[in-house]
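To keep things clear, I will list the structure first and then write my remarks on it.
For this view, one protein chain was removed and the others were kept in their places.
Showing subunit A:
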Amino acid sequence: MSTETSGLAIETAGLVKTFGTTRAVDGVDLRVPAGTVYGVLGPNGAGKTTAVRMLATLLRPDAGEARVFGHDVVREADEVRARVSLTGQYASVDEDLTGAENLTLLARLLGHGRPAARRRSEQLLAAFGLTEAASRQIKHYSGGMRRRIDIAASILNTPDLLFLDEPTTGLDPRSRNQVWNIVRAVVAQGTTVLLTTQYLDEADQLASRIAVIDRGKVIAEGTKGELKASVGAGSVHLRLREAGRRADAERVLRGLPAAEVQLDGDPVALTARLTATAGDSAAEQAARALAALTRAGITVDHFSLGQPSLDEVFLALTGHGTGQEGLPSPDDDPKDGVAA
């Protein structure tokens, strides 16, 4: 909501955090525009959680600077805390207390009077479909319910910036969709969301800009479109009318530049991997592939474009391209999250 002068919710420069000999966060520069969902994508141990913990004032940076709505996270920690909320990988609520008790207590800590705290807690429980679970201890909640109560706790006071640290890790697809809907509703009301995730499709669904982090460094950053173009990959899945033409189709596709073909288990299906570059998008390549098949008189019943997997993105980003040399490799995981 309040966007201060720069219009940036988060601005970091050269942010570093070291645990022992591991540089968990190794010089991260981020600029997160206010009012958007910003995705931070990376594998386990990439430094996502450590970065979020520094931004949420839970951890002091060893070097560099971070500002949240213009306030320094170390020197003006209280200003930052008044504007942000954090939902961590593990439920940040008291497991021994009930859902209603948790929310009411937190509302009191945020300055609501007793009746207002109870009212706000009841309203949030209702909005999150937890009314019937209100008087149960959190330790008896399912994974999906925990995420909900956790996010409810984070929006007791509508924050200007909400950190969601891997909000759907470990959830079933249905619960995951519901969390996504909650995130959309929160952003629609003007809150900025910083979302960390291991899943490319999650970042794709929710985020407008994405930073890819590996071994504590940002290895790519941009809008979804830019990122995909730079990673430039994906695959086109084809189903032919006649199984007999698959060999021909394979030959045609192999004739196109930058296409790697795999035969699927299904005798009429095959997949061409695309290795698009800037100026030649995956969609354009797919269109050319279809045109070539049509010219060869092969009927395609159905086709779909598949996204590059996170593995492929990583291979593409770390293997070549962005100019980042392989690091001296601290091979052990920096143990994201259990920062102590």
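Criterion: contacts are C-beta pairs under 8 Å (C-beta built on N, C-alpha and C of every residue); 3 or more make two chains touch, one makes a residue touch a chain; residues count from 1.
Operating definition for what follows: contacts and distances are computed from a predicted model.
Engineer: Can you tell which of "Oxidoreductase", "Deoxyribose-phosphate aldolase", "UDP-glucose 4-epimerase" or "Transport permease protein" UniProt lists for the chain that's not drawn?
Structural biologist: The UniProt record for the chain left out of view names it "Transport permease protein".
Engineer: In the complete assembly, which of A:R23, A:K48, A:R67 or A:H112 touches the absent chain?
Structural biologist: Only one of A:R23, A:K48, A:R67 or A:H112 touches the chain omitted from view, namely A:H112.
Engineer: Which of these, A:L15, A:I155, A:A272 or A:A316, touches the one chain of the complex that we don't see?
Structural biologist: Residue touching the absent chain, from the options given: A:I155.
Engineer: Give the residue, chosen from A:G143, A:G222 or A:G306, that touches the chain omitted from the document.
Structural biologist: That would be A:G143, which touches the missing chain.
Engineer: Would you mind spotting which of A:A127, A:L256 or A:A292 touches the chain that isn't drawn?
Structural biologist: Residue touching the absent chain, from the options given: A:A127.
Engineer: When the complex is taken as a whole, what residues of subunit A touch the one chain not shown?
Structural biologist: 53, 56-60, 78, 81-82, 84-86, 88-98, 101, 105-106, 108-113, 116, 120, 123-124, 126-133, 136-137, 140-146, 148, 150, 153, 155-158, 170-172, 174-175, 178, 181-182, 185-186, 188-189, 191, 340
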